[in-house]
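Structure, as structure tokens:
With one protein chain held back, the other chains of the complex are shown just where they sit.
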């Protein structure tokens, strides 16, 4: 599913961990993903968090399922400044139709710069 | 401010309307912003909506202000399929520190594919 | 369905309008629903908004359906001070399973004190 998300390719993001209900998406800093201030754009941060939250949800769905974002909410906790970012998606509750996930975006392995709470839906 | 958002350049988005409390960001469909399904990635949709909501907020702040996203929530109402997308940012309530905006993302001038409710903060 | 929501009875809220995709819930100010400041508690405001958003969604579902809140997000725009409040629920997009609604909470017929964006699910 990750390979099908061309935006991730455009951004240079990679899938670096897939476990049951847990997915990490990694993103090296790149000048063109950000703003004049040197921080990543909120949209970049949201994109990797949404991907991680969605794939974490997908990891707990039956084989052959697809996943779509119903909605998400994301708080930006600190400027997304760093050399390397990881969005860590985790399932909070897996349901038959609806799965709720979170994703934290962590800069340089230590600072949480954003946190997402997302609702995902299974597509048969 | 739009020119400083390099992610918008990367995506090929353009600022097509700026009025007091109202900003439009336009985005032609591009293969690399989407998914295998032909729809834009949720992150792409969120990025243009956040930019429109943030710049709408900025348009009502005192000269020389900056703006940052405190948080946003976005519902995806339909697959983001189309040739052309516009994110229409509108201020709901402008405060001294906090401004609340919405942004609807419209495909091909007629279908609302996503709606955002966002909290923006003024940076002096 | 409104009659089944005992919290609405406890709060003294009433269903004052039901149309296709549009529901109003009215609430007279009462001392015990608020805070020392004289404003309604955020929880009171959220409760009537959620009820209005949910019943608006239900009004567009097939006869015999039930409705449950998947999630909602609410921004508090101004202190909820007034003698009378109306939560105006409106459907943004009705789907087979998932319906997205908004609700604005209006004080004394003129000031929007809160705005909600909610995801509702049909229960067969």
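The chains carry the letters A, B and C, assigned in the order they are written, with residues numbered from 1 in each.
The rule we apply is simple: contacts are C-beta pairs under 8 Å (C-beta built on N, C-alpha and C of every residue); 3 or more make two chains touch, one makes a residue touch a chain.
The structure displayed is predicted, hence computed values, not measured ones.
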Exercise. Which of these, B:41, B:73 or B:88, touches the one chain of the complex that we don't see?
Worked result: B:73
For this session: Return the single residue from A:8, A:80 or A:117 that touches the missing chain.
Result: A:117
For this session: Kindly note down the residues of chain B that lie in touch with the hidden chain.
Result: 70-71, 73, 97-98, 100, 119, 121
Problem set entry | Where the missing chain touches chain A, by residue | 73, 75, 77-78, 92-93, 100, 112, 115, 117, 119
Seminar exercise, completed: Residue list for chain C contacting the dropped chain reads 4-10, 31-37, 41-44, 46-48, 50-51, 54, 68-76, 79
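Keep in mind that, in the parts below, only the chains that are shown with their structure count from here on.
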For this session: Determine the chain that sits nearest the middle of the structure, using the mean of its CA atoms as its centre.
Result: B
Problem set entry | Self-contact between copies chain A and chain C, residue sets same or different by half | same
Problem set entry | Cα-centroid distance, chain B relative to chain C, in whole angstrom | 27
Exercise. So which stretches of chain A touch two or more other chains?
Worked result: 70-71, 73
